[in-house]
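Removed from the display is one protein chain of the complex; every other protein chain stays in position.
And now, subunit A:
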Amino acid sequence: MAGPSWNYVLKFIITGDAGVGKSSLLVRLTDQRFLANPDPTLGVEFGSKLITIPEEDNKVVKLQCWDTAGTESFRSITRSYYRGAAGCLLVYDVTSRPSFEHARTWLADVRTHADPHLTCILVGNKSDLSLERRQVSTEEGERWAQEEGLLFVEASAKSGDNVEAAFEKAARDILIKIRRGVFDDDRSPGVKSSNPAGAITLDQRKATGQTCCGS
């Protein structure tokens, strides 16, 4: 039980329509496996992963991801998570136009409830499926993301393609924001540094076990 081996903890949420593969993306990220037939997620499940961002001094970031329920009836709950998150994966299914169109309302939700500095990345999932089944082209997704000022990537939880990249891209963006001082220590519940200034000190002795790598 050594001290933390990370520089930052970033809270992420994954949101989007039911069935677009949110749970699968999370399982792919944390367990490197594909969830073939997941139950519709009831509520929110949790997973975490350490990633290194070479572009930002090889900082180690612990991603804590909450997988939200896409089902409409849980939507009010999901909103509560936006407030505390530093990053958001807004997921749609490239073989389902409705899921892409609903992304607008999800984004509106995020914009209403989340921290204004939240980093949002639009993820077109199921990119492994054949071109005939595709209903949303890469260009279209990219265009919309650009209009809305979102990051964008197409990924596949099944093949694992671009999944880690999506999280990395978002994490990198957040680190850049941190470096620019966008988040001040107390005001960003989704970001925690390994040498927290205003954080609670549970035990004085604990501090010695920690690495101090804050920027």
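The criterion applied here is as follows: contacts are C-beta pairs under 8 Å (C-beta built on N, C-alpha and C of every residue); 3 or more make two chains touch, one makes a residue touch a chain; residues count from 1.
As a working rule, contacts and distances are computed from a predicted model.
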Out of "Cytochrome c oxidase subunit 3", "P115 like vesicle tethering protein", "Cytoplasmic tRNA 2-thiolation protein 2" or "Trm112p-domain-containing protein", which one is the UniProt protein name for the chain not included here? "P115 like vesicle tethering protein"
Just name the one of A:E45, A:E148 or A:D173 that touches the chain not displayed here. A:E45
Candidate in contact with the missing chain, chosen from A:R83, A:R111 or A:R179: A:R83
In subunit A, positions touching the absent partner: 1-4, 11, 43-48, 62, 64, 66, 74, 76-77, 79-81, 83-84, 113, 189, 200, 202-203, 205-206, 209
